[in-house]
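The other protein chains are all here in position, but one chain of the complex has been omitted.
Then we have chain A:
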Amino acid sequence: MQVQLDNEEAQVAFGEALGQVLQGRGLIYLEGELGAGKTTLTRGILRAYGHQGAVKSPTYTLIEPYELGSQRVYHLDLYRLSDPEELEFIGGRDVLADEAVCIIEWPSRGEGWLPTPDLRLALAVAEQGRLITLTACSDLGARILSLLERQAHEVSQASATSKLSDDQLENGVIQWK
């Protein structure tokens, strides 16, 4: 599934929709170069659980935990890891065992230690805005993707067309407004 997000507002809105369909759990890999919008998308996911404040990049801190009511969301950035084993020293095992949403930037740095995710998101800078490619890697991931697609249809219905219009589904890419 591919989604085109024209601006920051759409990036956050899509993140929020994703956060809602996750329903409080899931392991998500976020891939993309510097400035691809990984932290912005995370801000949207956190908004789905009621977080209104700033979302800091966890590049330095490695893990930013959020407690939103009884819901926990972990935002990790493994960019500074030099060895996947370092995940042991930063409490990675506890994070993964928790019933929570776990978003991991730069998962390649934890390869061999990290389990397979539910969803893999690849972000890229497009001509305008960002293009996200979503791949399901588990049953939960597949369910999340079908819920998201359904929601894309609802979004399109709300804008007065009965199904995804041509301009919303250009070359199979969903235009998320």
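As a working rule, a contact is a pair of C-beta atoms (placed from the backbone, for glycine too) under 8 Å apart; a residue touches a chain by one contact, two chains touch by 3 or more; residues count from 1.
Heads up, the rule we're going with is that contacts and distances are computed from a predicted model.
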| item | value |
| --- | --- |
| Missing subunit (named according to UniProt) among the choices "Phosphoribosylformylglycinamidine synthase subunit PurQ", "tRNA N6-adenosine threonylcarbamoyltransferase", "Cell division protein FtsI (Penicillin-binding protein 3)" or "NADH-quinone oxidoreductase subunit J" | "tRNA N6-adenosine threonylcarbamoyltransferase" |
| Sole contact to the chain not displayed, among A:A13, A:I63 or A:L96 | A:I63 |
| Touch list for chain A against the chain that is not drawn | 34-35, 39-40, 54-57, 59-63, 65, 80-83, 85-86, 88-92, 94 |
